[in-house]
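Of the protein chains in this complex, one is absent; all others appear in place.
After this line comes subunit A, so read on.
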Amino acid sequence: MQKKIIEVENLTYTYKDAKQPALENISFSVKENEWVSIIGHNGSGKSTLSRLLNGLLRADEEKNSKITIDGLILNSTNLWKIRDMIGIVFQNPENQFVGTNVQDDVAFGLENRNISRTEMIKRVNSALQAVGMQNYKNAEPQMLSGGQKQRVAIAGIIAIRPKIIILDESTSMLDPEGRTSILSLIRDLQQKNDMTVLSITHNIQETLHSDQILVLDSGKKVAQGTPQEIFSNISMIEKAGLGLPFVYELKKELAVYGIKIPDSVSNEEKMVEYLCQLNSNM
């Protein structure tokens, strides 16, 4: 039985001057070392959720809404302890680059935690090694591509060794190649360091690899489950204004022609294998 690392109860948040709450009565939990994708159409409250989790925003009625991170309840006294546990990689790689060059930027989070210089040098080097950017130590941000900047941002997060990484649409500004390489990088790191990953994304294809998917629609939680459970429920996905991943789209189309694909076929490799078998059986 895995420990629950994130527990959210009755979370409601309303932006100033907004008529409707951006998030309404959200409750969910995430187990340690899980990869959870949060999906929803534009304006469904995904990013608001990530900012609430590390205390950048505060819930409406703190008495009723409760966020617990690794046993600690999010409140003013625990705020900084909780921020130490959560690292967020944001959408725009340009605007989260604080340092004047790569190693400065990676060290920024460490400087804030008042970590000694010898330890910082060690951690910065190993973090840059982990993201494959050790040759760019002295490069300035304008010399790097978007994907490289995003790698540096990830290095800055893993240098502080958080338990939870939140990807707030981190790959949305990258090309397909940059996107796959960043995602496989984070998957590697997650397995090596036992981290929990919360990935907020528009890219349905990305969610296929996650353990759990959380679907938001207009600030409300619509569903939570494994990718298989979520994408089998086609009407719910369509109601939430989302698309289906390619495999499930294909399943749907094939169903029209009377070919029933079993539920266990949940990714492209399995689909290819199944179709080949089907072909040889005919």
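Note that in this section a residue touches a chain if its C-beta (ideal position, glycine included) is under 8 Å from a C-beta of that chain, and two chains touch if they have at least 3 such contacts; residues count from 1.
In this section, contacts and distances are computed from a predicted model.
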Task: Which of "Cytochrome ubiquinol oxidase subunit I", "Energy-coupling factor transporter transmembrane protein EcfT", "Phenylacetate-CoA oxygenase subunit PaaC" or "Light-independent protochlorophyllide reductase subunit N" matches, in UniProt, the chain that is not displayed - done: "Energy-coupling factor transporter transmembrane protein EcfT"
Open item on the list: Which candidate, A:E32, A:E94, A:E249 or A:E268, sits in contact with the chain we can't see?
Closed with: A:E94
Task: Hidden partner chain, touching residue among A:E7, A:E32, A:D60 or A:D104 - done: A:D104
Open item on the list: I'm checking contacts with the chain that's been left out. Which of A:Q20, A:Q142 or A:S264 qualifies?
Closed with: A:Q142
TODO: With the full complex in mind, choose from A:I115, A:M173 or A:L250 the residue touching the hidden chain.
DONE: A:I115
Task: Absent chain, residues of subunit A that touch it - done: 51, 54, 56, 80, 83-84, 86-88, 90, 92, 94-100, 103-104, 107-117, 120-121, 124, 140-142, 156-157, 160
